[in-house]
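The other protein chains are all here in position, but one chain of the complex has been omitted.
Our next item is subunit A:
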Amino acid sequence: MQTFTDTPQAPTTQPLGVTPAIRIDSLGKRFGPTGPVVLDNITLTVAPGEFLCLLGASGCGKSTLLTIIAGLEHPTEGTVTVTSGSAAVMFQESALFPWLTAGRNVELALKLRGVPRSQRRAQALELLDLVNLADAAQKRPHELSGGMRQRVALARALAQDRKVLLMDEPFAALDAITRDLLHEELERVWRETGRTIIFVTHNVREAARLGQRVVLMSSRPGRIANEWRIDDTGTRRIESPEVSRLAIEITDQLREEIRRNAA
């Protein structure tokens, strides 16, 4: 069973006639005029509904790239186009508002989107139910476990109703059992809602488990080193041989990229 195809140094080819959800064109970023180049000549197109994992070692600029796509930072060179306008973002820390209940956190996102007050509560409950947390709507963030908080954050990000969802290592701080479950949860939500997802991670297996495409970045400056497309044949388990095989291959190249930084 061939589950993935290796396409070394392949240009990102999209089927003709489909408008990409995100187009990044020869993007560069440096902080300050004399600072080091963080991102160099990044060109990437993401198809609507695609699940893309952005993988790289620390300091490769993957999080910076994400904040640029989110519009929180501006590129030094090149352009980023998010076709649907703007994107929802989820961070490593859930960053829930501690003075609001889980339900109110989601409702606030709805309010800022302009949903009328009368519909907010019902919609918030619906979104919380999507991440299996309808019973926890009245709980405050400090009463929830780390995994539950991230699911509330996911519900809040979905409340923005944007076509694109950017995720910055959202499960990095969770224990392995919880993370494994949230992978399933996220995949299910992705299949149900048809969002375009860019998922930043430094966890190779996580990328191989989740992505339809894995993009590997090199460090200093951050460039796209390679990418792998994975045929979507339904849910893969993180323990499965195909994920392991792909993870080994990606890890080998990741290590190669890291070795280049040795003095």
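Keep this in mind: contacts are C-beta pairs under 8 Å (C-beta built on N, C-alpha and C of every residue); 3 or more make two chains touch, one makes a residue touch a chain; residues count from 1.
Everything that follows uses one rule, which is that contacts and distances are computed from a predicted model.
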| item | value |
| --- | --- |
| Chain not displayed: protein name in its UniProt record ("NADH-quinone oxidoreductase subunit J", "Sulfate ABC transporter permease", "Cytochrome bc1 complex Rieske iron-sulfur subunit" or "Protein ImuB") | "Sulfate ABC transporter permease" |
| Sole residue of A:Leu52, A:Val82 or A:Met148 that reaches the chain not shown, by the stated touch rule | A:Met148 |
| Option touching the unshown chain, where A:Ala95, A:Leu125, A:Ala173 or A:Ile258 are the choices | A:Ala95 |
| Given A:Arg30, A:Arg121 or A:Arg140, the one touching the chain that is not displayed | A:Arg140 |
| Residue numbers in subunit A that touch the chain omitted from display | 1, 70, 72, 86, 88-89, 91, 93, 95, 97-99, 108-109, 111-113, 132-133, 136, 140-148, 156, 160, 177-178, 181, 184-185, 188, 233-235, 237, 240-241 |
